[in-house]
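Every protein chain of the complex appears in place save one, which is left out.
Letters are used for the chains, namely A, B, C and D, taken in the order the chains are written, and counting of residues starts over at 1 for each.
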Amino acid sequence: MKASIRPYLFSILGVAAALVIWQVLAEAKVAGNALPPATTVFTTLATILGTGTFWSSLGATIGISILALALAAVAGVVIGLLVGSFESVRYATLAVLEFLKPVPPIVILPLAVLVLGPTAEMSLFLVVFGCLLPIVMQTVDGVQGTDPVARDTARSYGMGEREILARVVLPSAMPYIGTAMRVAAPAALVVTVVAGLLGGGPGLGQNIYQAQAAGDYASLYGLVIVLGVLGLLFQGATRLAERRVLHWHESYREVVP
Amino acid sequence: MSNRPAPTLPTRNRKSTMAQQPETRVSASTPRLDVSHLAKTYGSGAKARTVIEDLTFTVDAGEIVCIVGPSGVGKTTLLKCLAGLHPATSGRAAIDGRTISGPPSEMALVFQDYNRSLMPWLTVRKNLVLPLRHLKLSAAELKERCDGALAAVCLSHADNQYPWQLSGGMQQRVAIARALAYRPEILIMDEPFASVDAQTRFDLEDLCLKIRRDFAMTILVVTHDIDEAVYLADRVVVLGSRPARVLKVVDVDLPAPRDQITTRSLPEFARQRTEVLSLIKRPA
Amino acid sequence: MSNRPAPTLPTRNRKSTMAQQPETRVSASTPRLDVSHLAKTYGSGAKARTVIEDLTFTVDAGEIVCIVGPSGVGKTTLLKCLAGLHPATSGRAAIDGRTISGPPSEMALVFQDYNRSLMPWLTVRKNLVLPLRHLKLSAAELKERCDGALAAVCLSHADNQYPWQLSGGMQQRVAIARALAYRPEILIMDEPFASVDAQTRFDLEDLCLKIRRDFAMTILVVTHDIDEAVYLADRVVVLGSRPARVLKVVDVDLPAPRDQITTRSLPEFARQRTEVLSLIKRPA
Amino acid sequence: MRNVKMRNWVIGIGTPVLLLVAWWFLSANSTDPFFPPLETILIRFQELWLFEHFQSDVLLSLGNLFLGFVIAAAAGIALGFVTALVPPVRWMIDPLIHFLRGIPPVALVPIFISLIGFGTQMRVTSIALAALFPTMIATVDGIRSVSNDLMDVARVYRLTRKERVLKVLLPAATPQIFSGLQVSLQVAFIVMIASEMLGSSQGIGAMTLLAQQSFMTADMWAGILLLGVIGFLVNVLFSLLRRKVLSWYIGSRRLARAS
Partner (left out) sequence: GGGSSPAAAPAADGTTTLKVGTIGIGSDAGIRLAADKGFFKEQGLNVEISVIANPPAGIAAAQSGQIDLTYTPSIPLLNALSQNVPLKIIAAADGYKDGAGDSSDLNRVDDTGLLVQKASSITRPKDLEGKNVSVPARKAQLEVTVSKLVKDDGGDPAKVNWMVLDPSSALQSLNSGRVDAASLVAPFTSKAVSEGNQLLASPGVEFFEQGAIGLWVSGANTVKSKEKALAGFKAAIYKANAYANGHIDEAQQLSAEITKTPLDVVKSGAVNYWPDDVRVEDIERANNNLADLGFLNAPVKLPADIIFGK
C-alpha cells in the first residue's frame, strides 16, 4: 500500500519543486521582466480565461485542428488503400511521397500565406498537408503488412477481392492507421499553432505572436500553458479513441491468456 | 482400412451437411482427391526454386490421410496447391476428376498458423460468419451452422470472446469450427496441433476422428508428429527430401474406434510408427 | 537407473569442465538439486495467485530428470525459482545443500522462447561470448569454449550469422550452445524442443543425451511431449492440476545407450509412456 | 516477371520526371505573381544559394540544426536512461515531461527569444530543447519494453550491472531510440525554420519568409525548394545511419515479415 502512493508523492513533489524554482528565479529577475513569476502568470491566465476572444481563439484552434485532421484521415486512408493495393500506383507515387514525407508544412507556409492570406483556409491547408502524408504512408504499410495467411484464409473460403479489401485488409491496416492518427493529432495542433504564430492564421498561435510582439510575457506564458494542456488533451483523446477502435490489437488487449 | 466408416451412412449428426453433398455417389474408382505428377516452382529465372517436383497420391472419400515429412519439404506448399491458392507449375490436382484451378467450394483449409488465420478484430462467432457472408444464407441457417460448429468443438460458451482471449488449443478449435461451419466435404489441416500441450493435442486428435465420424468428411492432415499420424490416419503419406517426393504410402490397420491409451499401446501401433520413423529418420 | 554414467568418470570430452567442478564429491546422500515444499504465489492481496503450492522432488548428480505437466501448471515458474530469478514464497530449493537465493553460478538455463532469449543484435558467436565476458577468460580459452560448444551442437559454420537468420531448431541449438559454453554443472531447459520438426527434435534429443555423456552434467528438462520425456529421462516428474503438485515420479529403466528407433520400439518404452500418459490424461 | 520489374522502374522514375516537365511547361509563360515559371525559380535558386548565401545562411542553418540535434540526442538518451532506471526520478519528472511535450515546440520559440535573445545561441537552444523530448520519451519506452526474457537471460548468466545496461538494455532499446531520434530530427528541422522566421535575419527560413513578405515570389519558391531538399536529404542521411546501426533489427524484421 505504502509503495503504491509513493510515485504520486514524488510526482507532486516534482511539480511543486518546478513551480517553486520558477517563482524564485523570476523573483530574482534572472531574465529581467522576460520571466514573469508563476503567480503573475497564473493570475493573468485567469483573466485571459475570462475573455471572449480567448475562447473564440481556442475554438478556432481546436476546430481547425480537428476538421483538418478529419479531412486528412479520410483522404489519407483512401489514397493509402489505393496506393497500397495497386503496384503501378505505388511505383508512380513512391518518389513523390518519399520526397514530400520529410518536408514539414512549415516549409510551404510562406507560399500558403502568400496565396491564401492569414486565414483559416491557410491553416487548414497547412494542417492537411502536414497530416496527410504520414497517414497515407502508414496506410500503405498497413495494406502491405496484411498477414498473407489472413488473406489466404479469406481467399480459400472464396471471398472476393472487394470483400477481402473491406473485411480483411482494412481492419488489419487499422493499427497502422491508428499509429498515424496518434502521431497526426498532436501534429495537427502544432501546425495550427505554427500557422497562427508565423502565418497569422486565426487561433491561439496568433494570440501568442501578439503577446510576444507586445512584450506581454505573462500572457505569453499563460497561453503556452494553455497549449500544453490542450496538447495533453489531444494526446489523451486520440489514445482513448485508438483504444476503443483497436481494443483487439496486441497493444491494447486487456486479457492476455 | 477396416475402420473407415461408409461415408454415406446417414448419422444423427450430419444434419444439413447432406444438402451440400452430391447425392449421386462418385464411383469407387474415382478418388475424391487426386494428385498426379504435381510440381511447384516458386519464382522464375535465376531465382526459381523447385519445391515439389513430381508428387502423386490419392485420397478416397471419407478417408483420413496424414502427410508427414521434414520441415521445409513443401507440405504447406502442397496444401496451398490443393486449395487452389497457388497454381501448380505442372501436373495436376483434381477433386472428383475436376482439375483444381481456384479455391474449390467443397474444400476448407485449416492453416498452420491458427493465430494468424483468425481475424483478431472479430469475435469467435464473427470469425465463423465471415466466410459465410457471400453464401447469402438466412439468419437462422447462419446461426444454426455456427452453433453446430461451435458445439462440435465444445466452444459454445466462447462465441462472444475474441480469439486472442483464448488459449492456443481453443484458437485452433475455433479455426476448425470455422471450417466446419463452412460445411466442406473435404477438410485440409496444416499441422493443426503443433504447439498445444499434450492433453489438448489428444483432445483435438479425438475431435478430428469425431468430425470424420459425424460429418463423413474426407480429411487430409499434415503433421510433424509420427505418433499422431499413425493414430489418426487410414493411410500415411511419407514425404522425403527436396524437392518433395513420396517415399511411401503406409496403410494403417488399427481397429476403430481408436482410443488414446489403448490404441497407442497396441503392438501394431508400435510397428506402424517404427516403419514411418525409419522412413523419416535420415541416416545418422 | 542403470544407464546413468558415474559423474566423476573422467571422459575424454570433459576437458576443463573439471576445473569448475568441486573436486570434493558431494556425499551420495545429498542430492544435487533439492526442491522441498516449494511454494510460489504471484502478486499479493486480492490479486494473489498461487501457482505452486507444495512441490518436493530431488535431482541427483549426473541425472537427467524430465518434468511433464499440462500447460500453465507452473513448470516455467518452477524453473525460474530454481534459477534464482523469482524468490520462492515458502519452502526452499537448494543446490548441494545451499539454498538458492540468486542465480547460482553453477547453473545455466535454456529458456522456453529461444527466439526471445537470444540477443538479436549479436552474431551467434557473440551471443555465446556475452555471458563469458565477466569471467575474464583469456582470448584463447574464450575461443576454445565457443568453438567447442558450437561444435557440440553442429553449428560451427553458423558462428557469424545472426540468430534470426537461422531456423527455429538452429536457434534452439544456439541457446543450448550458449549454456554449454558457460560450462554449467547443472543445465535446466524449458521445453527446449517445442516447435521444431520431428527430425530436428530427434537430433536435439540425442544431443541432450550426448551432452550428459560428454560433459557429465546434471540436466533438468521440462517438456510437453511424453515420448520425449520417457526417451530422455532417468526419472520423470509428473505434475498435475493447479496449484502444481507432483502426481508421481516415474523411474525410467531403459538401457543405455538409447537410440531413437530401437529404444522407442521397446515394449518397456511403451509401458512407461502409457504409465505417464494415463497419469496425465484427465478423465474424459 | 522481368517485364513487370521493368515497367515498375519506368513508372517509378517516369512519373516524377513527367511531373517536373509538366511544371516546367505549364508555368513557362506564367504571369501569375505567385506562380512564377520554374525556370525563373531555378535561376534564383542558383543565384541565391549557390553560392552567394551559402556560407552566411545555408551553412549557418545547417550548423544550428546539426548542433541542436546532436545535443538533443545525447541529452535525450542519457536522461531517458536515468529516468527509466531510477524510479524516483521517473515519478518526479514524468508529469512535467508529459506536460512539456504537450506544448507545440514552436510555441516555445517566443519564450526562448524573450529569455535568451535572438542569436545562434537561442536557435540552438530552442532546437535542442524542443527535440529533446521525443528521444527521451522513446528511450524510456524502449528500455521499459525490453523483454523480461532478455533480462532474465542476463541475470541467469550473471551479467554485471554495467553489462546489463550497455550490452543488453542499450542495444535492445535502439530500435525505439531511433524512432524517437527520427521524430526529434523532424522537430529540430521545424524549430530551426521557425526560430529563423521568428527572430532572425539570417538563415534559410528568414530569407524565405523575407522573400514572401517582400513579394519576391521566385526567391520564396527557391527557399521552399531548398528547405524541401534539405529536409529530404537530412532524412536520407539519418536513414543511412539507422540502417547501419540497426542492420540486425531491419534484417530480422524483414525476415519475420517475409515468412
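Annotations
The rule we apply is simple: a contact is a pair of C-beta atoms (placed from the backbone, for glycine too) under 8 Å apart; a residue touches a chain by one contact, two chains touch by 3 or more.
These numbers come from a predicted model, not from an experiment.
Among D:Ser61, D:Thr135, D:Gln182 or D:Gln212, the one in contact with the hidden chain is D:Gln212. In the complete assembly, the contact with the undisplayed chain comes from A:Leu114, out of A:Leu114, A:Ala150 or A:Ala184. The missing chain, though absent from the display, is touched by one residue of A:Thr153, A:Gln212 or A:Thr238; that residue is A:Gln212.
Even with one chain removed from view, chain A keeps its contact list with that chain: residues 32-34, 60, 113-121, 123, 198-203, 206, 209-210, 212-216.
The omitted chain makes contact with chain D at the following residues, 31, 33, 113-114, 117-119, 199-201, 206, 210, 212-217.
Convention: only the chains that are shown with their structure count from here on.
Two chain pairs, A-B and A-D, are compared here, and A-D has more C-beta pairs in contact (counted per touch definition above). Inter-chain centre distance (chain B to chain C, centres taken as mean C-alpha positions): 35 Å. For chain D, no residue reaches two or more other chains under the stated contact definition.
Residues of chain B in contact with two or more other chains: 167.
Chain contact summary for the complex, chain B toward chain A: residues 80, 83-85, 103, 105, 107-109, 111, 113, 116-117, 119-122, 130-131, 133-134, 162, 164-167, 182.
Those residues of chain A whose C-beta lies close enough to touch chain D in the complex are 6-11, 13-15, 17-18, 31, 34-35, 87-88, 91-96, 98-104, 106-111, 113-115, 145, 186, 189-190, 193-194, 197-198, 205, 208-209, 211-212, 217, 220-221, 223-224, 227-232, 234-235.
Those residues of chain D that touch chain A in the complex are listed here as 4, 7-9, 11-16, 19, 34, 87-88, 91-96, 98-108, 110-111, 113-115, 186, 189-190, 193-194, 197-198, 208-209, 211-212, 215, 217, 220-221, 223-224, 227-228, 231-232, 234-235, 257.
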